[in-house]
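For this view, one protein chain was removed and the others were kept in their places.
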Amino acid sequence: MNKFDYLIIGNSTAAVGAIEAIRAAGDNGSIGVVAHETEHTYSRPLITYFMAGKVAEENVYYRPGNFYERMGVECMFGRQMKSVDVEGRSVLLEDGERIGYGLLMIAAGGSPIAPPIPGMDRPGVFFMNTMDDARKAKGWLQHNKRAVVIGGGLTGLKTAEALANLGQEVIVVELAPRVLAAAMDEACSELVRQVLVSKGIEILTEVQVTRIDGCDDSNDVCFATLSTGEVISCDTVFMAIGVRPRIELVKDSGIEIGRGILVDRHMRTNIPNVYASGDIAEAFDPLFGGQRVLPILPNAYIGGRVAGMNMTGKEASYNVGMSVNSVNFFGFPFMSAGFATQEEGDGFKVFKKLDGTNYRKIVTRESKLVGMLISGDVERAGLMTGMMRAGVSVEGMEQDLLDGKLGLICLPKDVLEERIHSSGRNWQ
Amino acid sequence: MRDLSMVCNPYNEDKVISACSIFGMMDVSGKPFSGEPVFRAMENMHDRGNGLGGGFAVYGIYPEFPDHYALHIMYTSQAARHETEQYLEPRFLVERSEEIPTRKTDGINNEPLVYRYFVLPKIPKQSEVTEEDFMVEQVLRVNAEIDGAFVFSSGKNMGVFKGVGFPEQIARYFRLEEYQGHIWTAHGRFPTNSQAWWGGAHPFCMLDWTVVHNGELSSYGANRAYLETIGYKCTMFTDTEVLTYAIDLILRREKLPPEIFARVISPPLWEEIDRMPEDERKLQTALRSVYGGLLMNGPFSIVVANGSQMIAVTDRIRLRPLTAATKDSTLYFSSEEASIRLVSLELDHVWTPMGGVPVIGKLGALPVPEQSTKRNYTTSTPVEVAR
Amino acid sequence: MKIEEHQNNNPSKPAQRKASDFKIRSNRLSEFAVQRDYDRCIKCEVCIKQCSFDVHYRDEEDDLIKHRPENCVGCHRCAVMCPTAAISITPNPAQYRAHGSWSGEHVKDINRQAETGGVVLTGSGNDKAAPVYWDRMLINASQVTNPSIDPLREPMELRTYIGAKPASVKVKDGKLASEMPPQIKIQMPILFSAISYGAISYNVQKAIAEAAEELGTLYNTGEGGLHPDFYKYKDNTIVQVASGRFGVHPDYLNAARMVEIKIGQGAKPGIGGHLAGEKVSESVSITRMIPMGTDAISPAPQHDIYSIEDLRMLIFALKEATNYRVPVSVKIAAVHNAAAIASGIVRAGADVVAIDGFRGGTGAAPKAIRDNVGLPIEFALAAVDQRLRDEGIRNQVTLISGGGIRCAADIVKAIALGADAVYIGTAALIAVGCTLCQKCYSGKCNWGIATQNPYLAKRVNSEIAKNRLVNLVQGWSHEIKEMLGGMGINSIESLKGSRSQLRGVGLTSEELDILGIRPAGM
Partner (left out) sequence: MWRIRAIPEVCIGCGLCRVWCKVEHSDSKNIHKAFKPNAPETISCVELEESGCESFAMQCRQCDEPLCAYGCITGAMTKDPDTGLVTVDKKKCVGCWTCILMCPNGVIKRDERNGRSAIKCDLCKDRGFPSCVEHCPNDALVIEESPMNPLAAHSAPLSGSSRGDENILFSEEVDDDE
């Protein structure tokens, strides 16, 4: 049986974070990576850019071509994990091979949610989750021009933007009353809508696609029927409803799961030599004050890194995980962090300022900053996430925060000293 | 002395510039000897002088007047002599007065009248002034106040003989072959302008103490300012004059030992002082900070003597030559070793003293070469020699 | 003495309000012209931020940086800081009508006083063209007969001991047998003269203290007390006891290597001092032991010294207070009978006499006094040294001269004239950045030197300032060594009082006599 000191399931951001941490810690132990995709590690958020032709294929890759070689990693790509035997410290692959490990990290990510819509299997229906999806869609789109995007979340809208950039007619279908409902409040979501609409994207809300039909002469996508009964003609459908952690991989293994694999602050599962991170993990969110699945890239890297460090025996804790999103549509930037959608009440105070397309909102709880939402002028937005991590009081500074006038100099003396002097190792 | 000083210093220089040959010879057993080897040694260093000054100090030459001060006085006129003798008469008991025997010598011109007086001071009763201070005051007053008179020797049982000419000519002029002494120091002078006068020749004398000096004190102004503040009057504009007063102040008035004198005029560098043992450092720091005005800066080598000792020292960075040597009970100092070898080919020790470190010969004791070839701040133990 | 406080408010004046009630109506021309090369100006606004006199401003409408030359004091901060050298400050080409008797300065001062009825205040040193005698003395050098000494290859000693000296040293058994009065070793004959915390900023005094420490010399607190932070420099501190007695207490006296009684100051002989309340910050008030924001007024005389015997009592009171551990200095302004006064001071028991010439600096002085009262230090020094020598007491005291020492050659000349050491003040401040704009009294010093405004005071980085001071003094020390070597001497004490090393040029025979030097060529 092949055996690795470190076995990593998954080949995305969290895996890279772990690999780099292990090597940075000076550990030369053997590392094996199992991934069901065959790609070199790539940036998942870039696949819409790739599809739109905005990013060349070589730039989609998250790390240089010689990454695995340089890191001394053995790749087992195109292979799927079937189960894990935590007693025997081994992993069984779909193809029947069993691989032993000293330490295991599961970073298999999530899988796209596929709603039970009739016609889902028609040619022209795509997910937007993998490079493979993007490649296939890219080919398809060369001969087609009218697309429906199911889902008005981040992936859906980035897909819509990419499609618009490719000259497609785009209709976004969102079940909620507004787009990006999970990440933004009404005002901000309205700004996003305006940006998208101004670029010719049609947005339908509080509506679902109930079936997808082909044309008479073809099995390919031709019409989408909406829950309103309206039928829209289209030649492509993108499913972007969301992802869910691939927890089925560890079912019955003894590894504790909630909505994702439950991990402690060291990204360790209930099994001592098994770790998890990335979109599959349900980790502690200090701001939120509980375990959460936060499927965003920065957290995946940081979680992977923390896991990697701990696996080599270096004490490290995952204390900075926090919901952060920075996205732009057609160059118009939006950022959110923490309790971005929170409204006044429940101990939260909310301050908002809308000035044309510049929107700024801050959320405080017990005079500490716990959420923010900005559009347009995003200059120095990190100051605010920094304040959120540092847990400093922003009492009396709310207006300055809204006006974007705040600087590091407003931080309490000790925090400021730390910022000026520290080597940037401890971002609590 | 104003007249003479104007004669000697027509350009009113700050100081008269000169360079020289020096020689000293002492029998530490106290046995008198003829000056003949000294004359030869000086003749050998002829080119270190230019004929504008030469002189000798000889100790032990007036054994018949051991307790009388022998005043050698030069006059530019009989009137000056009369005035001086009138001045001396109430202040001294003059045991004998006579013209110093001389001979007409080639190369010696414009010679003054030279007289000597063996005197005892008449110190007023109830006066608190010491005999020595009284003597110094009288000598300085004659030199400063009587035009055309100059006391150039004032010690006991010793005499200075000097004038304008090469030293060997001066020796012949003063018929020095007729004298015997146990210490001889000699000087040949090289002033840089042709004006020279008899009183400006070396040795300089203050009571028993004499000094011959090769060099030029770059610190003349500072030394003079210091000495004048104490009350010395510098009238002759020569650096040897300030040296003489420094000798008078430190050795005669303060009665400090010659080692200390050397450490005043030629002190160690501060960085050396800083490394000294504490007692030494304290002493030397005090000496430098109190007597900083007596630091003789600039090139010099000097031979200082009184009846019982002969001391040679150079400036602290040794810019002028000095060789010391011993043979049996005789101690030699010279600007050039060759002159010593000329006198005594065989020598027990020959050495070059370090800058600022004195070589001291005393009656009954020869210096040890090692004590002046390295810095040594503990009290020296000389080699005892039978007298 | 501030101009603003002397406005005439006539109570019987009918209740009218005119332009002149709101601002001073001025007939004065701007002293300086500001020229901005708009081709070079990048509108970075550095000039605006750097000027505490509000000369530069941004005109939003025209999107240009503009200026108000009438506010300019000619400190050149903006010109130096401008990254494109776009600014030049020049004397205003618009001048008062030329007049052989009424100079522009007279006209301007008359106008100023006609506006305010006050005393014309100024800072920094006398800027009048009275002859600088240092420039009329030339130094000697060795040639053939005595060798010059190369300071790069041979030791060259500048160490100096400050303090009274006994007439002689007693030695017994090869050991020092006499008690030496307190002596302070300094590594070069240069001390930083009295500049108080209050007159200058914390950072500047800190820099000076640290420079003194690094150089192995002394600095002087002036009449400003000793800030608690500066007690650590006690081995390099001279504390001053002056007429206001600010900050004087036993710890203060004992935190120093020397105590100096300040009788007078060269820039303003005969008058006291005035630190405006706005410069009395919290820190200054603690240091001076006076309430914050109140004017610190030093009386003209010391009210316990009305005679020389009073001075003697104070000298010995201070010696008692310091347990005879430190020398006591008495500082006087160079005035006409300085020689006799100095003699009295020595006889009153001072270990050190400091004489401050009329070109010495000040934080604030009436212009009439600064420019017209006192003596050039060269004459005062020569006269004092000669008098003390004539009286036979020169060797027992240390003589420090200050007030207009600008370069190493001035120091060499001062020592040859008879000083043991010199005080430098203005030169030190110039090293720190001072451009002699003479607005010290305003508290708005753009160079961060003569101010307590924290925004301005930060402009002096005490580390940089210290290094610049150290460099200056070391540079001067090198030059002094070169000149000493040139004279063929390798120790500073061999220069002291050696006036024959100097010759005068362009001086009258009386001036030569007073200086005790010969004319050049003789």
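Per-chain residue numbering starts at 1, and chain names A, B and C are given in the order in which the chains are listed.
Methods note: contacts are C-beta pairs under 8 Å (C-beta built on N, C-alpha and C of every residue); 3 or more make two chains touch, one makes a residue touch a chain.
All figures in this text were calculated on a predicted structure; none of them were measured in a lab.
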item: Displayed partners of the chain not shown (whole complex); value: A, C
item: Full-complex contact with the absent chain, from A:F126, A:W140, A:Y318 or A:Y359; value: A:Y318
item: Sole contact to the chain not displayed, among A:R246, A:R360 or A:R389; value: A:R389
item: Where the missing chain touches subunit A, by residue; value: 17, 20, 23-28, 43, 45-46, 49, 54-55, 59, 61-63, 67, 70-72, 265, 297-298, 301-302, 305-306, 309, 314-320, 324-328, 331, 333, 335, 337, 378-383, 385-387, 389-390, 407-410, 419-428
item: Residue numbers in subunit C that touch the chain omitted from display; value: 39-40, 42-46, 49-50, 81, 83-84, 448, 453-455, 458-459, 461, 463-464
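Keep in mind that, in the parts below, only the chains that are shown with their structure count from here on.
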item: Pairwise touch network: line, ring, star, complete, or other; value: other
item: Between subunit B and subunit C, centroid-to-centroid distance (C-alpha), Å; value: 48
item: Approximate Å spacing (C-alpha centroids) for the pair subunit A, subunit B; value: 103
item: In the complex, subunit C residues that touch subunit B; value: 142, 145-147, 149, 154-155, 157, 159, 161, 165-169, 171, 174-176, 178, 180, 183, 388-389, 392-395, 416, 418, 487-491, 493-501, 518, 522
item: Of subunit B, residues touching subunit C in the complex; value: 12, 14-15, 17-19, 192, 215-226, 228-231, 254, 256-257, 260, 269-271, 279, 282-283, 285-293, 295, 297-299, 316-317, 319, 378-379
